[in-house]
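Worksheet: one structure, shown below.
The complex appears here minus one protein chain, its other protein chains still in place.
Which chain is which? They are A and B, in the order written, and residues in each are numbered from 1.
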Amino acid sequence: MALSGYLATSFVYLGVYVLACWAMNLQYGVTGIYNLAFIIFQSAGAYTAAVLSLGPSSQNSSFQQYIGGYRLPFPLPILAGAVVAGVLSLVVGLVVLRRLRSDYQAIVMLTLSVMASLLVISAVPLFNGPAGLSLVPQPLATTFNVSPVTYSWLYGGFCAGLCLIVYVFVRRITSSPLGRALRTVRENDAAAAALGKNVNALRLFSFVAGGAIAGLSGALLVGYIGVWAPSTWGYAETIVVLTAVIIGGSGNDAGAFLGALLVPVLIVQGSTFIPQFGPPELVPALQWILIGVLGLVFVYFWPRGIIPERLRRFAPERPTHEPLLGAERSGSPTLE
Amino acid sequence: MNTLVQAIGFGLVSAAIIAVAAVGFTMQFGVTNILNLAYGDVMTASAYIGYLVNNAGLSIAYSLVVGAVVGGALSLALNRYLFRRYIRHGTQLFGMIVVTLSVAVIIQNILLVSFGPSFFVYRIPLGGGIKLGPARFSGVQLVIMAIAVVTMALVHVGLTRTRLGKCMRATACDAVLAQTCGVFTDRVVDAAWLLSGMLCGLAGVVLVLSTTAFQSTTGSEFLILIVAAAMLGGVGQAHGAMIAAVIVGVITSITAAYSNPSYQDIAGFGVLVIVLLWRPRGLFGKVEGERGIP
Partner (left out) sequence: MASRSPSKADKRPPRTHRRNDVAWRTPTSRSILIAAASAVAALVLAACGSGSAGGGASGKPTGKLTFVTFAPFSGPDAAFGASKVAGIIPAIYAIDHGGGILGDTKVGWMESDSRGDPADAVPIAQKLLLTTPSMVGIIGPTSDESTATVPIFNAAHIPTFALTGQIAFNRNTYPYFWRITPPDNDVGLAMAMYAHARGYTSAAMVFGTDIGATGAVPSLLKAWQHLGGKVVANESLPLDQSSYQSEAAKVAAAHPQVIFFEADAQTSATYLSELNQMHGLVPFIGTDGTTVPSWTGPVAKAVGQATFDKYYVGAQPYAPTSGPSFDAWKAAFNAVRSQEPKPASQWLDSSFAFAGYDGAIIMALAMDAAKSTNTKVFNAFVPKVTSASPGAVKVYSYAAGRRALAQGKQIQYVGATGVIAFDQYHNSPGGFEIINSKFNFITAYTAAQIGALSVASGATNVG
């Protein structure tokens, strides 16, 4: 029974992380945007879904204050979460992506992440400040009225379904001409511009699409655990997702999936490998040291990740008697 | 009016702490193009070692010196034996961010294991202090400001008048060209990390003199503000960092004085974002466009 509950939870978390990794992969892996503010989009989705599915803040003993509280039925809060995150990414993207060189972009994103955190903590009437929102109702829990474990599996199934839909969407982007254009922007944006691609629009598209998916993942997570607090979304959380994508393999969805599987799982499993000894803070500190060392090792030996991106070739490998133009249907090899 | 003068006075104290740290940070970023997110934790490590010195009975002056030495040595070692290896291996910007963050996590937790989760306090002789108009400064704050002013003066002289300073600026500008002009860029980079590391260590001790109590997370919590000031001034520009530190310090102080203090850092960061939108290379940044890691 405990196994079933644990597996179901792992399944839901996997779904959430996979969505987050695909979003990050779209932004960083495919388009080369250093989105160090990733977590605020996931958080925007979570907060939106939470305040839309909660009842009015004045009732329920009013121990928490927040905006919204419209008690909307499933699936509206989740969809709204994705939409709001997408809009937020649009705003941020318009402001940040245009003019700054990439390392400045990275810093500004990081700064925005910290600012958002400070803002939510200080402006308590918004989202209940540092305590965060709790007792967020789980979608359709009352309608189904099943045991918690069964509900977890149902939720997991729902997440899996959403992952499938998002996968189709992401795949269609990455394997289309649009995907090739995005990769060009990543590799050499001057060349892309020279070929007539609207680099800013492409980046913005990727940013917004990734942001919406991130928001979706946040909305899913908050629906499951019922709680969302600033401690959950410090700027370090972006690094977890980024490391997952890097370790799994950036630039391709299978890699991002693997990363989602490995890194959060590693972080959770870390709690059991080292047997308890010494003062209470020793073992957790050692786990973090281990995570740091893993990061160093991976960046050195497998910078492209375990499943690296399949790079496009200039010419067919297999020799062929056919005339060149017949073998390569399209015009220029990689830039379309 | 009094409040404003007072706030500006307080802002200068914050600026002093930020300035020492930001100049070191911007030097590292400027000369090697590495966004060293382990900077805050090197500050903390220096603060801890300075504490050991202070706790053994020696005065704060010794702690400052020892802190600077520790910061310099640690930074030099990190660059020479770790960061440089990754760069030679071909790691790009984002990989380096992950590397420096991993180092940050490792340092922070080593400190946690070595010293435990409790808070430490330097033994500072209390009392002293003067009143300049409506603003009151304690003895410690005056010392901090003095340290900042002296350090900034030394950095300025060092960068403009000495040979090493000129080599550093040349390397920051264009490493390949500097090399062809006969600059031993490797040694210059080592020197840059040593000196900026000393600033880092000094800033660490200065920070905990101001906060009075500290633990293993103190330095890293301060990091974002340092990075913001360094960016605001323009990457690699020491003078820019100094001026940016003053701006950030005063803005945060004025925000704290006139409105809800919880928003002070938001105001500081807001200034950074707005300035970067207007001048994408920072206030005094000189080079636009991508630069590779030398």
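Just so we're on the same page, a residue touches a chain if its C-beta (ideal position, glycine included) is under 8 Å from a C-beta of that chain, and two chains touch if they have at least 3 such contacts.
Computed from a predicted structure; not experimentally measured.
A.B. asks: With respect to the chain omitted from the figure, which of A:Pro137, A:Gly157 or A:Pro308 is a touching residue?
C.D. replies: Touches the omitted chain: A:Pro308.
A.B. asks: So one chain is hidden, and I want to know which residue out of B:Leu35, B:Val99 or B:Ala256 touches that hidden chain in the complete assembly.
C.D. replies: B:Ala256
A.B. asks: For the chain left off this view, which of A:Pro56, A:Pro73, A:Gly161 or A:Pro280 is in contact with it?
C.D. replies: Considering the complete complex, A:Pro280 is the one touching the chain left out.
A.B. asks: Please identify which residue in B:Val121, B:Val157, B:Leu177 or B:Ile274 touches the non-displayed chain.
C.D. replies: For the chain that is not drawn, the touching residue is B:Val121.
A.B. asks: To test your reading of the contact rule: which positions on subunit B touch the chain that is missing from view?
C.D. replies: Spelled out for subunit B, the touching residues are 6-7, 10, 13-14, 17-18, 90, 112, 116-121, 123, 126-127, 129, 136, 138-141, 207, 210-215, 217-218, 221-222, 253, 256-257, 260-262, 264-265.
A.B. asks: I need the residue numbers on subunit A that touch the omitted chain, in ascending order.
C.D. replies: 2-3, 5-7, 9-10, 13, 61-64, 118, 121-122, 124, 129-132, 134-135, 147-149, 221, 224-229, 231-232, 252, 254, 257-258, 261-262, 265-269, 271-281, 283-285, 287-288, 303-304, 306-308, 310-311, 313-315, 319, 321, 323-324, 333
Please note the rule applied: only the chains that are shown with their structure count from here on.
A.B. asks: What residues of subunit B sit close enough to touch subunit A in their complex?
C.D. replies: Checking each residue of subunit B against subunit A gives 33, 35, 82, 85-86, 89-91, 93-95, 97-99, 101-106, 108-110, 112-113, 116-117, 224, 227-228, 231, 235, 260, 262-263, 265-266, 269-270, 272-273, 276-277, 280-282, 288-290.
A.B. asks: Spell out the residues on subunit A that touch subunit B in their complex, using ranges where they run on.
C.D. replies: That would be residues 28, 34, 36, 95, 99-104, 106-108, 110-112, 114-115, 118-119, 121-122, 235, 239, 242-243, 246, 279, 281-282, 285-286, 288-289, 291-296, 299-300, 303 of subunit A.
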